[in-house]
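Input: one structure, supplied below.
Missing here: one protein chain of the complex. Every other protein chain is in place.
Chain nomenclature is as follows: A and B, assigned in order of appearance, with residue numbering initiated at 1 for each chain independently.
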Amino acid sequence: MTDLAVEVEGLTKIFSIPFRKQSITAVRDLNLRIETGEVYGLLGPNGSGKSTTLKIILGLVSPTSGRTEIFGQDSSQVATRQSVGFLPENPYFYKFLTGTETLRFFGKLCGLRGWDLKDRVQELLDLVGLTEARNQRLGTYSKGMLQRIGLAQALINEPALIVLDEPTAGVDPAGSHEIRNLIVDFKKRGVTVLLSSHLLEQVQEICDRIGILAKGKLVREGPLQELIAIEDRTELVLENASDKLMKDIEKLATKAKATVIERRRSTTTLERLFLKVTSDQNRND
Amino acid sequence: MTEQISTVAKYRRFSPWRVLALATNALVELARQKVFYVLLIFALILIGSSVLMARFAFQQEFQILKDVSLGAMSLFTSILAIVATARLIPQDLEDRTLYTILAKPVPRYEYILGKLFGALLLLAISIAVMAALFAAILYLREQSVLDQTWRQMRSGPPGQVDDALSTIRASGLNSDIFVGVTVIFLKASLLAALTLFISTFATTNIFTVVVMVVVYFIAHLQPVAREYWLQQAHAGWISRGFLALVALIFPDLQAFNLVDDIVAGVAIPMAIFTKTLLLGIFYIVIYTMAAIFVFYGKEL
Partner (left out) sequence: MTRALITLGIILGFGILKLPAERSLAQEHRDWHLADLDLNLTLREKIGQVGFVAALSGFRAMLADILFIQAEAAWERTEWGRVLFLFRQVTALQPHVPLFWDMAAWHMAWNASAAAMNNPKQPRQALRIKAQREYFTIGKDFLERGIKNNPRNPKLYESLAMLYRDKYNDHARASEFFRKAADCPGAPSYDKRFSGYELSYCEGWEPQAYIQLRRLYDEGEQERLPTLIKRLKYLETKLNIPPSQRIPDQVK
């Protein structure tokens, strides 16, 4: 039981609009289990209930029915937040504070003081690569920098669970690549990550398990690789293969009653090309 | 790292440090508002311009100086209390900083307390600055008039000179003025707490400010409503019910208008000052608790 970082059972949330008969059901009888140390992606289109679910898990919104637990404790209790870090969607923070001041503020809210606070702030600024910008006001930060400072404040109290709501939305490819690297880093340290996104290709590379929400219901869940694997197809990637070899393989396949669906040159992703080209340009300058 | 609870810091149910962090943050945020500087400078100009009243006899001059200064302090802190506090919570919601703060181990009531104390700090600092300027001007003018008078009457009989000097001192700087400043602060704090309460359920900033302006005026009529309700037995039950609602819901802001009488030179008895202080604190506590209660149910 305590191996579960997050457990959601029978969660339902109905928003009632005052003075109108209709109500909106944001989340419908949701069940989720997130194991300690895994990266879980909660996916779905806009309006599918992802943000609402995350907010309920964090105790920011109260459920209509059902329960949510973090590390075995009821997540509506404030005490559970000592071990959780949250990066909300499109955060702004306080524009008039510098990077350092922002982290100090959140650190104090978590009970950090004095030298501990100072060291931690420095450590996190280094981690997210904002050391140079640490004395600039957040009003001057780019979107990517804001996301990174957001990530830093989420980590300020060394949480065992990090919740990220659309961590790469609106961030340029370089920035989002860095964020993804950070997430992989968290995983290496044993931190559980729960993230929500609708940018599917980006999260494909980092999530262990995913859940797909549509109109408030969990329609699919499971380990990523299993879900996206096309069952009866295999890919074989070769380097320096001659034409003759290729023809032999095709003949073998047909003999074994397999079908060659497609043969093509491997491609990189557009994202990798972009990153390579832009970083080369940066080096030449 | 497989520990469940972070080893960095233990969670404490109530932490004054958290509240302090929230309060200083609110203070910095508010102090950056342009409206704060505009109001403060305007108030300082108003107080300073009363020096131009030197054309009157000293009693009138001191009278006007006190009236204008205390009136300016009262007016501007009332406005500041409402306008500054109204935007605290909506701004956090809009910037989504509210989520990041409440996702930390911060109980909602501490958040409200932090905002309130930040606003109170702002008011205290403003009043201190204005009171310092006012006291300095009054003291300097008083010294100047004392000096002038002593020089004019130097050859006169000592009894008369003492009489004249003590008359001047009586109209000048005295301790009751600082009682007045404290009461002004108390009234502004009350307005801040009430504004914070309204802002917990108001939909927009403007709504809060407009409601508070209306509340301000009605609250000055509360004592009238209260006495009419409790004394007029023959009025219809609808009007009595309405008066009862006004009397119960609104604070008695007239009780904090000691300023007028302080300026008139009437000494405020300690008993009244203490009771006013306690009543003011009581109001602040009620409205803060109401704000916390509403905030706990707020969907974010």
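As a convention for this text, a contact is a pair of C-beta atoms (placed from the backbone, for glycine too) under 8 Å apart; a residue touches a chain by one contact, two chains touch by 3 or more.
The structure displayed is predicted, hence computed values, not measured ones.
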Displayed partners of the chain not shown (whole complex): B
Touch criterion as defined above, residue of B:Gln60, B:Gln152, B:Thr204 or B:Ser239 at the omitted chain: B:Gln60
Candidates B:Tyr109, B:Trp150 or B:Phe293 - the one touching the absent chain: B:Phe293
Touch list for subunit B against the chain that is not drawn: 56, 59-60, 63-64, 66-68, 70-71, 74-75, 157-160, 163, 166-167, 170, 201, 216-217, 220-221, 223-224, 226, 230, 247-249, 251-261, 263-266, 268-269, 271-272, 275-276, 278-279, 282-283, 286, 289-290, 293-294, 297
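We adopt the following convention: only the chains that are shown with their structure count from here on.
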Centre-to-centre distance between subunit B and subunit A (centres being mean Cα positions), rounded to whole Å: 47
List of subunit A residues in touch with subunit B within their complex: 2, 15, 36-37, 55, 58-62, 71-72, 78-79, 81-97, 105-106, 108-113, 116, 120, 150, 153, 157-160, 163, 189-191
Subunit A-facing residues of subunit B, complex: 1-12, 15, 17-18, 20-22, 25, 28-29, 32, 95-97, 99-107, 299-300
